[in-house]
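One structure follows; several queries about it will come next.
Note that this complex is displayed minus one protein chain, with the remaining chains in position.
Note that the chains take the letters A and B in the order they are written out, and that residue 1 is the start of every chain.
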Amino acid sequence: MPLWTVYHPVDAYSTQERREFANKIVGFYASRGLPRFYVTTVFHEIGRDCFYVGGEPADNTVRITIDHIARQAGDAARREQTRKEIGTIIEQFTGAKGLRWEYHIDHTPNDLWMIDGLVPPAAHSPSEKVWAEQNRAIPYSAD
Amino acid sequence: MPLWTVYHPVDAYSTQERREFANKIVGFYASRGLPRFYVTTVFHEIGRDCFYVGGEPADNTVRITIDHIARQAGDAARREQTRKEIGTIIEQFTGAKGLRWEYHIDHTPNDLWMIDGLVPPAAHSPSEKVWAEQNRAIPYSAD
Partner (left out) sequence: MPLWTVYHPVDAYSTQERREFANKIVGFYASRGLPRFYVTTVFHEIGRDCFYVGGEPADNTVRITIDHIARQAGDAARREQTRKEIGTIIEQFTGAKGLRWEYHIDHTPNDLWMIDGLVPPAAHSPSEKVWAEQNRAIPYSAD
């Protein structure tokens, strides 16, 4: 968690751009205390014969799905803040270069999630801080 | 929203068939007032070495996932109606040509969704009608 799945047209991004995009995404979550390795980004290059927006072949649209597990946006104000900040990151790698975009976030159950055989520590717990500092899953006792 | 992800065997569809399939899907939502460009359909051609149903390599099954955001099916009768109509569309592009199929719909939060930097207008609002008529995202004031 979070998992970003990015559907994009063929040749929309160089490898370097994908890496920069992935890094900006990680920065957003790391600034909230999440371990960097929680963030996975998968890019799918989709040919226009397999990608349709409004029923028309699409070669100028980036469609992103985001699964949130470890942190679920809280009250309305926080959700708006999350929505805007994520929109700002995406805009840099889409609208700014002439691509249209859409994203949505899904929330999935916190207790049906594992990394490397471990249940990730509670949000903001001391163990989560250790995971963030070490940037890997480490056996821990409940805080 | 909605996002349809269609996993299908290699060579199950021509480009023309994918486009017709995508258009039928759009028609379903447009008949309910949704802007056509809300509907994204991504086709993934999956080789039988990567596609398993019941643990066996699959080359005759189409598996579809659907994310709904802007409209969430209401009471039981409406949900049944939605389920049936979507099943009828899928059947035309699967069962009718000898392919087995399965789909499921997920609902995701309405307020964690953006298109081209904008929060889409409320369902059935005047601004949504404008978006539908213009078939694109346009800045608007709250209705």
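Methods note: a contact is a pair of C-beta atoms (placed from the backbone, for glycine too) under 8 Å apart; a residue touches a chain by one contact, two chains touch by 3 or more.
Just so we're clear, the structure is a prediction, and the values are computed from it rather than from any experiment.
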| item | value |
| --- | --- |
| Among A:Val26, A:Ile86 or A:Leu99, the residue in touch with the chain that has been omitted | A:Val26 |
| Touch list for chain A against the chain that is not drawn | 1, 3, 15, 18-19, 22-23, 25-27, 35-45, 67, 69, 106, 108-109, 111-117, 119, 135 |
| For chain B, the residues touching the chain missing from this view | 7, 44, 46, 49-55, 57-58, 61, 63, 65, 73, 76, 79-80, 82-83, 86-87, 90-91, 95, 100-107 |
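Definition applied: only the chains that are shown with their structure count from here on.
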| item | value |
| --- | --- |
| Distance between chain centroids, defined by C-alpha means - chain A, chain B (Å) | 22 |
